[in-house]
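Omission of a single protein chain aside, the complex is shown with its protein chains in their original locations.
Going by the order they are written in, the chains are A and B; count residues from 1 in each one.
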Amino acid sequence: MSILGTRVLRTEDPGFLTTGAVYTEDVQDERLAGACYVHFVRSTVAHASILSVDVSAARDGDGVIAVYTGKDLAEAGLAPVKPMMPNMNQKMVQPLLATDVVRFVGEPVAAVVTEEMYQGEDAIELVDVDYGTLPAVATMHQALSGERGLLFPDAGTNVVVKFGDEGETNPGLFDGCEVVVSEVIQNQRVAPAPMESRSGAAVWGDGGRLIAWIPNQGAQGTKGALVGMLGLEPEDVRVITPDVGGAFGAKFGADSEHAVICWIAKQLGRPVRWSETRNENLLVMPHGRAQEQKVTIGGMRDGTVLAYRLEVVQDSGAYPKAGAFLPMLTRLMTPGPYEIPRAETFTTSVVTNTTPVGAYRGAGRPEAAAAIDRAMDLFAAAAGVDPAEVRRKNLLPKFTEPHKTAFGAVYDSGDYVTALEKALAAAGYDELRAEQARRRAAGDTFQLGIGLSSYVEITGPGGEAGGPNENSTVEVHPDGTATILTGTSPHGQGHQTVWATLASAELGIPIEKITVKWGDTDLVPRGGGTGGSRSLQLGGAAVQQASRELIDVARERAAASLEASPADLVFDIEASAFAVKGDPDISVPLSLLAESERLFVHTVFTAPGPTFPFGSHVAVVDVDTETGKVFLRRVVTVDDAGTVMNPLLAEGQRHGGIAQGAAQAFLEEVVYDDDGNPVTATFADYPFLSATEVPSFELVAMETPTSYNPLGAKGIGEAGSIGSTPAVQNAVIDAVSHLGVRHIDMPTSPQRVWRAIQAANGSKEA
Amino acid sequence: MIPATFDYEVADSAAHALALLAEHGDDAKLLAGGHSLLPMMKVRLAQPAVLVDIARVGELAGIRSDGDELVIGATTRHADVAGSDLVRAEVPLLAYAAAQVGDPQIRHRGTIGGSLAHADPSADLPMTLLALGGSVEISGPGGVRTVAADDFFVGPFETALSPDELLSAVRVPRGGEVPWGYQKFVRRANDWAIVGVAAYDGRVALASMGGTPLRATAVEEALRGGASAAEAAAHAADGTSPGYDFHADSEYRKHLARVLTKRALQGERG
Partner (left out) sequence: MEIKLTVNGTAHSDEVEPRLLLVHYLREVCGLRAANVGCDTTSCGACTVLLDGESVKSCTVLAVQANGRSVTTAEGLVAEDGTMSAVQQAFRENHGLQCGFCTPGMVMAATSLLAENPSPTEQEVREGLEGNFCRCTGYHNIVRAVLAAAGTLPGASTEVDA
């Protein structure tokens, strides 16, 4: 019986649980012996000219080896980094260390190198930077209006890029609609905050090659970034990926600090190490989301939606990164799982004097889902139709052949109504509505809210994380073990276990005897990394494909060895051996076929396109109407990502996504004051979700396979976070809708909820 | 992340600690559990040149009865206050409050003396001591003096302690049957109170409503006048000017003070 689809325990875990995984800070390697330590001096103002940088006192500090500024890097010929996409304003460049201007609090200005780690924090205090404060563009609106000036005078604008042409808007979009509702909603800025902050270690070896240990989501992309930032030859760079303590989209490529420490290692001819503090992490690791959305939705009183317009302003932060580009994905997924006859989306990305915005779990798609599902509830309330009924009426009917939307997305397979019905049934929707009615009639202080979402999302797209293909090498060794090389790059997803499982199912070699390797660009020169929920459907499929191709190669050898025709051989997976049909005594083990010549296959699996997992979430909250505090009681989900290889791990991905998505809805937010100073830059201030704020989740199983890969698998990594955010937000609003509240922005903090209740009452408390 | 350098001395008695304080003056800070001081030192908001460790001074430890009061040594950890059978029986409000401080790890280190001396206006124990009408024993060069809670908290993170004194014990009234209530309003379990209320025997104290924990005197007066919990609680924010942060502006804080005071007066704990 195949182990595919069973709850295989992770082989990673014994080490992780006892001696701990080996993260970059933990790496002990003789090549790093005698490493010195880098600490960065960072801007304390959001927007300023750098009038002077005095490093003289720092240079005399205890244990200080060197101090470098932006000027030193510029003189060494290191150029500022241009925005990653050609359609982004190419004048908005970011020097590796600030030179003339700082544009966000936390931007690195100087690097101090010390013999010992503790000396570094002393030494950075000795660097004296004189800032000439400039007006801070603290909000998207200030960026658009120009009232606070331009971040990049050479660019002539604060606009980075637009998607969709407002000039082509259809003024009659809502003609014929009996009900039209409009609302401006915030998809607020959040911090990815993986438990492992950023770090790095670098050394230049003999032969002038750089070796860099960097936590990342794809070593090949990290290498490419370093090559670009430092002007190196690719063959001179090797990136090694230690264990990674979470990433969530924020550890792709390389940051300026990574490039600077590699450069410093070359200057000093010594190995160099760097770790940031959590405060630095919350200031500098790219933030997520940060969209302001105007939704307008119209339709008939019977609940049929006819038209939808989404207008997005995306805050890119100070330097355009992936975040500036994500509205393209938001626009692509505008209608979600709904059949909306007329829809249009326009997006504008702007720079502000805040932390740059990047990809964060879902990366553009949660924003689309949050907008359409909030709009659905607004429409339902205005039309006087139950939100579940509105969804039923407007969801695309089940389809098994690819379905192309007006925005160009080709959904591979979908059964959205079934997902909704399953979630509603598992939640006991009718009973919940009855309980809600009872509490409303009784005027209970704690009111019950029920929130729904139906979502579809795009995974394995190519683009941000590489093309819709992935490579793998599978090799069987004479001693009966096997090695897999993969271009994916796990950071908690369990690829070591699942890729071994996939190979084991084909080769008959137990997973304990299979080693999986990734993340070393010398071993695996090509790969798309892990992100966009691509790994199983592309990387896993590649492992399976390579294993099957290996059996084909082995079959030829076995035929020669057994002096039989290949067609007369059968591969016995249990025994991991070829035998002659009908004569099992004539057999040869797979491993033996590796003795005289290496037995391995390198393959590339290519998918016809991205896949589209989907689902429905039902969230249940209690709201204390006297204080506004929200208590999340239940989250019931259907997250259909096709065939499940390992239910234990798939559930874990769903749990994590649900929690992060819920956290955005009611708890987490990055806050800046009007001068661009961050207010939530520590874990004591940033309301990071802890165990007491969430319940155990209720997961309903549903598998609608895709035909796009032999596994039938779509991507599960981000789905949970896409569905839960609108479900939880809708639940909070639903809890107090009878008091006249129609919208509350995220996070639905106690104050926001209380203010919404007061505003709906039209009175302030006496 | 890393404190500035400092010298470290271990006191073997209260007298020894006082001698070290006298020697180093403003350069020295006392260290017991370190869970108020060390976090500040790690972000360099505090940079004492000398730390005097009193964690192992026996005479500063222990919980005992003294007539109608309990006397709790300054270095008693929150976990031990919360878990003490004596405190739970005689001063259940204090046991409850100690169990709300931070999280289990913090409660294994932080001490009652340290928390009170730190005088964070958002913290659990200063507010609770005020509600209980307790007092602190302060040892100094001139001997031991007792300061009532009402007089101890003089400003944000500022107490009646002089740099050459140490808070040696806490005195709280015994009263296992006295009605009490406690409310700590947070967004996350581990947070400091956005607004906190402790109610005990007609006294009501507020956290995060000003620069120090405050007595809600208008509420107390209304109760003395026979008002119900709800009626009295309407006065909870009278005379206060609470601050503003991204969790709560002043108006919302005042509203919370009223709601939470009502609940605390009704004996609710949460």
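Criterion: a contact is a pair of C-beta atoms (placed from the backbone, for glycine too) under 8 Å apart; a residue touches a chain by one contact, two chains touch by 3 or more.
All figures in this text were calculated on a predicted structure; none of them were measured in a lab.
**Student:** Which is it among A:494, A:527 or A:642 that touches the chain not included here?
**Tutor:** Of these options, the touching residue for the absent chain is A:494.
**Student:** Looking at A:39, A:103, A:278 or A:755, which makes contact with the chain not pictured?
**Tutor:** A:278
**Student:** Write down which of B:108, B:174 or B:269 is the residue touching the left-out chain.
**Tutor:** In the complete complex, the chain left out is touched by residue B:108.
**Student:** Even though one chain is hidden, which residues of chain B still touch it in the full complex?
**Tutor:** Touch with the absent chain occurs at residues 1-8, 31, 34-35, 38-39, 42-43, 51, 53, 55, 79, 102-106, 108-109, 188-190.
**Student:** Counting contacts across the full complex, list the positions on chain A that touch the omitted chain.
**Tutor:** Answer for chain A: residues 3, 6-10, 12-14, 16-23, 25-26, 117-118, 193-197, 243-246, 248, 275, 277-279, 491-494, 648-649, 651-652, 655-660, 682-684, 688-692, 694, 696-697 touch the chain left out.
Methods note: only the chains that are shown with their structure count from here on.
**Student:** What part of chain B is in contact with chain A in the complex they form?
**Tutor:** Residues in contact with chain A: 1-2, 4-5, 43-44, 185, 187-191, 194, 245-249, 252, 255-256, 259-260.
**Student:** Provide the residue numbers of chain A that touch chain B in the complex, in ascending order.
**Tutor:** 117-118, 121-122, 125, 277, 279, 626-627, 629, 667, 669, 671, 679-680, 684, 687-690, 692-693, 749-751, 754-755, 765
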